[in-house]
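As you look at this complex, bear in mind that one protein chain is not there, while each of the others sits in place.
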Amino acid sequence: MFIWIIKRDLLLAVRRQSDVLITLFFFIIVVSLFPLSVGPEMNLLRTMAPGVVWVAALLASMLSLGRMFSNDYLDGTLEQMLLSPQSLSILVLGKAFAHWIVSGVPLVLMAPVLGIQYDLPFDALLVLTGALLLGTPVLSLIGAIGAALTLGLRGGGVLVSLLVLPLYIPILIFGAGAVEANMAGIAFDAHLSLIGAFLLASLVFAPWAAAASLRVSLE
Amino acid sequence: MAINWFKYSSPASFYTLAGKMIPIFVIAAVIFLVAGLYIGFFVAPTDFQQGEAYRIIFIHVPAAWMSMFLYVVMAFWAAIGLAFNTRLSSMFATAIAPTGAMFTFLALWTGALWGKPMWGTWWVWDARLTSELILFFLYIGFMSLQAAIDDPRRADKAGAIIAIVGVVNIPIIYFSVQWWNTLHQGASVSINQAPAMASTMLTGMLVMVLASWMYSIAVILKRVRVIILERESHSAWVTELQKKGAV
Amino acid sequence: MLQGINLACVRGDRELFRDINFSVEAGCLMQVSGPNGSGKTSLLRMLCGLSNPAAGEIRWCNTPVRSLEGEYFSDMTYIGHLSGTKDDLTVSENLRISSALAGVEISFSQAAEALAFIGLGGRDNLPVKVLSQGQRRRVALARLLVCKTTLWILDEPLVALDVAAVQLIKEVLERHLQQNGIVVMTTHQEIDITASSKMQLHLA
Partner (left out) sequence: MNWSSWSEFFSMGGYGLYVWGSYAVVFLCIVAEVLLISNRRRTLEKQYGHIHDLNK
């Protein structure tokens, strides 16, 4: 069942390429806006790079959160998901995983390229990609809770970001912190392990909470 | 006599009970407030380090504690409402949120005004002030989610879930901000180096905390009564109350 | 055997119905009728577990539905007003995915056979968005052919269907009832389905 949900969502993503590309281009545009605003001065950009890339990743993955459940809600497939013998949390985990693949992985692959734009040293780029790889699934998982809660509400898209951004802050801190630590030469594994811990915790709790929110929204 | 707590769990009987309790808390709040202010301004000595400006702690610290405490109480009532499907506890959670948000705003405002004379800037990225700001966002998120949903039942449950997720995240956010603060600034400056507390200062502050407790309970009870009326307007007991003119 | 014990439903602060009692044995068809807005759809959504009754309880094989959760869903199929199909996917993909989600994985050939039976023969690889409303309804109802559940809860299944389709669905329902299945449905068109026992539940 878990596989079917992912297969279906990836099939949908392939059929509707624009969603994937929109998220990616949004990420690229936001990241390349900063040098224009702050000036091309290299070592200033270098210190800003982790923060900018991470905030852009946060916003980009939140862009498509609103649509995670709303399409299914409108055409009735979400009801069928609630009525499937498989537990709803597994299905929500599948949805979040599919959302991560569609809007998380492209960002992770693009991040090093944009890092070069900010003249980041090579190992900082590696740490940045690693941190993003660990962090973006958490964004999709916690985002799933926000998307489920604001299902079918007018102005739901904006409300999701208001609900979910405060919960992203620890990931933002440790994600950007890992890259800064690496650039400053201090050990960054503490940051990555904390993000990993956060990932495991949200893997366990987020699907359950999102399933509960779906039941509340569809009552 | 055994108090049958469940008697008060129905909105109808709780409405009248709350009506009787509000004056008690209002009086208590006023008494503690006057006592606290008197101690704060007239008994507590001037601080050798910060001069008179430190007197702001008499409202900054109670506001900060109340904002944190009220969020936890709100999450508690929201969880009870979600688990036992009791409408009254969800109404309580909805009633607590605005007061909690107000205290968070006050904590931020007084924190900024205290920071200006001490460090020359209105806003200090201190760990506690920053987590207070994030707490403010959590309150706003909770209230806007509840405002966006028309059906009160769904609003209560959705609010409960975001409150529980929020309360689970508060310690995480607090420690990550704390950690982030020490990483960047190296704890040179932070509010939690409270000045050596003379006993009168401490008592002044504690009395002010009691005053803010009494005030919050009174205000929240008052708001719960209004929410009960709003949601129970169709039920019969409200119309009798209306006839008796005791609304 | 499906039982409803003094069910009540509140929508907003209006009470749609209260003290609804019924018991549907195997092989029985229950038709829920009533004017628009009388809570037919709410009752059906309650029966399939999408929403909780304000009062009363629903029992499946004498155990409350609330404690059954997963098992109950594997015995029940619900088709509501929404077609439950994705516009971008083709007809056969929709059918295979929706039946997989309901717990029954079917092959391409089984899907093609069900679609042929329901009258969508040559349209297996068409995306659903090009289909007419009636054809989408047929795709949704095609799920009844492949699912192996005993309880069918159908919310106005015959809407937007042409005469041939209505006849087809009548046969499917009759075959299901003969095999001791249970059907709970709402419909405005009068259709006579021969069933061992029929019940009428009228919501005022």
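Should a chain be cited, it is by its letter among A, B and C, assigned in written order, with residues numbered from 1 in that chain.
Heads up, the rule we're going with is that a residue touches a chain if its C-beta (ideal position, glycine included) is under 8 Å from a C-beta of that chain, and two chains touch if they have at least 3 such contacts.
In this text the structure is predicted, and so the values were computed from the model without any measurement.
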Shown chains contacted by the missing chain are B
Of B:A12, B:I31, B:A53 or B:L133, the residue that touches the missing chain is B:A53
So which bits of chain B touch the chain we can't see?
-> 41-42, 45-46, 51-53, 55-56, 59-60, 63, 98-99, 102, 105-106, 109-110, 113-114, 116-117, 215, 219, 222-223, 226, 229-230, 233-234, 236, 239, 242-243, 247
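Assume only the chains that are shown with their structure count from here on.
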Per-chain CA centroid nearest to the all-protein CA mean = A
Mind checking the centre-to-centre distance between chain B and chain C? Centres are C-alpha means, answer in whole Å.
-> 49
Check: chain B positions touching at least 2 other chains come out as none
So chain A residues touching two or more other chains come to 219
Chain A residues touching chain C in their complex are 1, 4-5, 7-8, 11-12, 15-16, 71, 74-77, 79-87, 91, 218-219
Residues of chain A defined as touching chain B within the complex = 142, 145, 149-150, 153-156, 159, 162-163, 165-167, 169-170, 173-174, 177, 181, 194, 198, 205, 209, 212-213, 216-217, 219
Provide the residue numbers of chain C that touch chain A in the complex, in ascending order.
-> 48-52, 70-71, 73-74, 76, 78, 80-89, 93, 97-98, 100-103, 127
